[in-house]
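Pasting a structure here, questions to come.
For this view, one protein chain was removed and the others were kept in their places.
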Amino acid sequence: MPDQRSIWERTYNRKGFVAISALTALTAACGSDDDGDSAAGGTTTETTKELGGTLHYYNWADYVNPKTYPAFTTATGVKIKKDFFVSNEDLQAKLQGGARGYDLAAPTGYMVKILAEADLLEPIDWAKIPNATKNIDPKFKGLPFDPNDEWSVAKDWGTTGFVYRTDLVKEKPVSWRDFYDLATGPYSKKVTVLDGAPEVIGSTLVMLGHSYNSEDESELEQAKQEMLKLKPHLLAITSTEYKQMAIAGRAVLSLGWNGDGAAVAAKKPAEYIVAEEGGEFWVDSYVIPTGSKNPDAAHAWIDYVYDPAHNAVETEFTYYGSPVKRDLLKPVIDPEVFNNTDVFPEPSTIEKLEANAISPKGTKLRDRIWTEFKAA
Amino acid sequence: MAGRSGVGGPRYPAWLALPGAAWYALFFLGPLGIMAVFSVSRREGYTDVVYDFSLENFRYLWDPLYGDVFLRTFGLATFGTAATLLVGFPFAYYLARYARRKTLLLLLVIVPFWTSFLIRTYSWLIILSPDFVLFRFLRDIGVTGEDFSLIYTREAIYIGVVYNYLPLMVLPLYAALERMDWTLVDAAQDLGDRPLTAFRRVTLPLVLPGLIVGCLLVFIPLTGEYLIPVILGGDLTVFAGNLIAQQFLTARDWPFGAAIAMVVIGAMTVMILAFTRLAAREEQYGG
Partner (left out) sequence: MGRRLLGGWAVLVYVFLYAPIAVVVVFAFNGGRQVLNWEGFSTKWFGEALRDPTITEPFRNSLIIASGNAVAAAALGTLLALALPRMPRLLRTPLDALVYMTLVTPEIVFGISALIFFVQIGIPLGMKTVLVSHVVFNASVVALIVRARFVGMGQSLEEASYDLGAGPVSTFRQVTLPRLAPAILAGSLLAFTFSFDDFITSFFVSGAGTTTLPIRIFSALRFGVSPVINATAVMILGLTVAAIVLAYLVLRRTDQARRRAAVVPGL
């Protein structure tokens, strides 16, 4: 198998996932008990540490199975307080802005690097997370944004592509070029893109045959021109509402993430596509922000979710790939999810993707383009 | 200590203003001051801010792209002010002159604003949705076409703006109109003025101060509005407020964001100083 390390960097702004239902489900589920998942086979470790205290979890919304919270509390006695952010930059702005007291967060890889360099993270003590040490797929260790695994432990991974309603779109788009052509053509005003400069600019760059992370001004200028042509045909720029819009049929083409795509496909006839030309590949990781009041609880959570049975529960909810070894997951996870290539893309799919590794110069150039794009 | 006589209530010593002034100095001017410092700093790497005095940010801002954004913001603020004035003035007039139970009616204007601003604005998204009763009805009776949709459009932003800023215009207008002596208007008409002329010559001058306050209360905050364009406009348009928020939340270029903010603050300060000088003169020479 080819060395996939370079692909494991990622970049992008990931914003939360959908659903009212998530939040209401969250509130509903907080009262209910989890139906005991069968832990047949696999290496199930008992998390018997009775810790008490509170875990303050700052996370993407709709990113944890609501059942996991009470289950964790039952297992460890730790109560959970949740706050949600909508983008990595939100998280960064808050932490840089002096917010202290979060015990656990789950930013995307490139943000892990930024936060680590800004001294906003506390080190991970792998001795406290035996489950992770044992069950993590070695591919997810030593990732480029954290080569010594000092600051982060992988949470899940995914791709950036687009989802389209197969019943409302006659054609079968397979590339970014298709996406653009259909958006500026027959499906004008029924298209959304993510509210993220790296994703939209990156995907356009890739369509033109350049690198997702390019900082070449002429290449970026080309991408900008394409984007400006696309702008008048957009229904909205959103990272949080496109799932809903796609399900409602108001949007038929949406630039987005694989998990959301799979979620739409589960409800309506739709397909998530990783574009032919390429796209982005990302990993989200657990980190412990500076100023954490209960790092032990944070470690306990990581350990808890690295139990394959618990991880399966997570993956079945979020539809994002799990970093736990595949063979450990197999016995405990819903086979449909396990075999869903949107959730667990094939290596061949991943090969053509890049991870976010945009330099400060690249970021500044992209900001400018993004402003122009939005102001158009 | 407290002296006597003079218009304007009993005389109280100026040092009573000290606590308030100190609070402003510390928690308002302080922040703005630091913002000013940031606007002449620059970003280094991904997160650091370096304080060497440089006007680079402002130079970067001097560009048709950003000029467009400011122009568009000015346009929105002007539209909002004009629209709330057009909608709010007849309303305030009716309330002040003809209505009974004025306090109740006035309260009824404010009550909707005790729900959260966010919820009110999101509700407009529902009302304007093509799948909701309003537009389904309009489509059924043929007033609007099949594909007509207002959500995530400029028009939706305008509706949201007028909705949320209306009370800010109505309240000062009402306050000014309420103090009017309507017999003056009647007298003018008795003396031969047509209603509109009476309005122009009698009512308008007396109402002007309230009108100006209303305009200021709407115009200035509107220049920084950014949630309504995001929620109702699908985040498809950039105004000054969005630009600033973007720099801080997404682009992480705080110095640049600070520079944009300084421009907005500068424009605002000029307007306010002009207004307070005017108002002070009014107070002195009667009004």
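Letters are used for the chains, namely A and B, taken in the order the chains are written, and counting of residues starts over at 1 for each.
Everything that follows uses one rule, which is that a residue touches a chain if its C-beta (ideal position, glycine included) is under 8 Å from a C-beta of that chain, and two chains touch if they have at least 3 such contacts.
This is a predicted model, so every value here is computed, not measured.
Within the complete assembly, B:L118 is the residue of B:L118, B:V143 or B:L204 that touches the hidden chain.
Among the residues B:P31, B:G75 or B:P205, only B:P31 touches the chain that is left out of the figure. Among B:L85, B:L150, B:L166 or B:V238, only B:L166 touches the chain that is left out of the view. Contact between chain B and the unshown chain involves residues 1-2, 4-6, 8-17, 19-21, 23-24, 27-32, 34-35, 38, 87-88, 90-91, 93-95, 98-99, 107-109, 111-127, 129, 131-132, 163, 166, 175, 195, 216-217, 220-221, 223-227, 241, 244-245, 248, 254, 257-258, 261, 264-265, 268-269, 272-273, 275-277, 279-280. Against the chain not shown here, chain A presents residues 16-24, 26-28, 30-31, 56, 58, 61-62, 81-84, 86, 94, 96-102, 240-241, 244, 291.
Everything that follows uses one rule, which is that only the chains that are shown with their structure count from here on.
The distance from the centre of chain A to the centre of chain B, with each centre set as the mean of the Cα atoms, comes to 39 Å.
Against chain B, in their complex, chain A makes its touches with residues 13, 87, 89-90, 92-93, 96, 114, 117-118, 189, 195, 197, 231, 234-238, 248, 250, 360, 363-364, 367-368, 370-372, 374-375.
Touching chain A in their complex are the following residues of chain B: 43-48, 65-66, 68-69, 72, 130-131, 147, 149, 152, 234-238, 242-243, 246-253.
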